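One protein chain omitted, others in place.
== subunit A ==
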Amino acid sequence: MYTSLVSHTPKINQQLARYGVKFGIYKNGVFNERLFPFDAVPRIIESDAWDALERGLIQRVDALNAYLKDLYGDKQIIKDGVVPSDFAFASSGYLPQCEGIVPPKGIYSHISGIDLVEGQDGEWYVLEDNLRIPSGASYPLVARTLCRRCDAETFRNTNIRDNRDYGERLKRVLDAVNCGGINVILTPGRFNSAYFEHSYLAEKAGAVLAEPSELFVENEQLFFRDAAANRRVGAVYRRLSDEFLDPLCFNPESLIGVPNLMSAYRAENVAILNAPGNGAADDKGIYYFVPKMVEYYLGETPILKNAPTYLPFYPDDMAYVMDNAEKLVIKDVAEAGGYGVVFGNELSPEALDALKASIQREPRRFIAQEVIDFKCLPTYIGGQFVPRKADLRAFVLSGERTEVWPSGLTRYAREAGSNVVNSSQGGGFKDTWVLSR
């Protein structure tokens, strides 16, 4: 059903390049930007399968939001011993500056990016929750538009759920938490590798795209400096990380933050999307506890599975990891974006021993997971269809209610056999078709 579409691949990639669809990548300490190659062979998810996935994603994000509210509030889940305080507060994403602040409507993670893979057994497994500023929604959004333009017939003849309403969905979320004033998307600036996404989403959501110097805080209110007048901001979807957000609250060296933004937030005069401090819940170490959160807060059985995970912090798990390190994937909880992820079977015996020693020295710093043998998707590379491992980042939006965007970012590994699909590691992306029946 996509055969005719594939012939348009070069043209679509040219147009993506013209739009500036690219991302930044660190390699050997050097920052580079590169284009994000698009493969026109889509991931296709059947309607029923999607409905089940959707229920699981809503459940998971609702539980994560409940956890954040509890962690920065009553801490009941810690008092009840479900999440050990060693994990809850030692996470680098936990920000004591956010203690006691309740964000508008009590929502912490408004735009969540949940990374999943489909196992050979047909089950979906969550690999990672991204609750800070998950990026990438614009890629499938713009790719879908270009694909439809190139090959309208394919889209007429296939029952694909429309995904072009992401901007409206984002606007609904911003409106739901807005404290009075305009909606703003805050970008670090046009030199940021995700600037295309920031400007594209601002246009689609009808929000004002602002750079930090265009915003200021006075009398516990956030304002946008407009040519005509200063306009009050009620919701800010910020695309810069917590540490840079407010130099008078977090990193004082930050030159790109908005001074005293946190004072407007504390006074409940502005919603910050996503809430600062969310890193406390998407830490690789906290991941282990997410199914327990679903049971604890919602009283439900988790619909989505985690990859089987071991915490060397627990003696039993430590013993297992020491005995089986060569078949596990070991992750450093302090690293993000595919960095600090090591497959035991790819290490020399010496390197494996060194890693084991690090784990014993700092058990809290690592998690270990069984390697999920996940499905390949057909990918058109070098004039032929070849299998490539692929994951899915699903976008879950929480405003008046929690909804899943019927699409997502499917990323594939560049090399045959590679399990690393993270865009930072050189893969490409695909459209994700959710069938309507």
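Keep this in mind: contacts are C-beta pairs under 8 Å (C-beta built on N, C-alpha and C of every residue); 3 or more make two chains touch, one makes a residue touch a chain; residues count from 1.
Everything below uses one rule, namely that contacts and distances are computed from a predicted model.
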Among "Multisubunit potassium/proton antiporter, PhaF subunit", "Thiamine transport system substrate-binding protein", "Ubiquinone biosynthesis O-methyltransferase" or "Transglutaminase family protein", UniProt-listed name of the chain not shown: "Transglutaminase family protein"
Touching residue (missing chain; options A:34, A:79 or A:164): A:79
Residue among A:140, A:167 or A:247 touching the omitted chain: A:247
Absent-chain contact - pick from A:19, A:216 or A:320: A:216
Missing-partner contacts on subunit A, residue numbers: 72-73, 75, 78-79, 85-86, 88-90, 94, 96-101, 216-220, 247-249, 252, 259-260, 263, 266-267
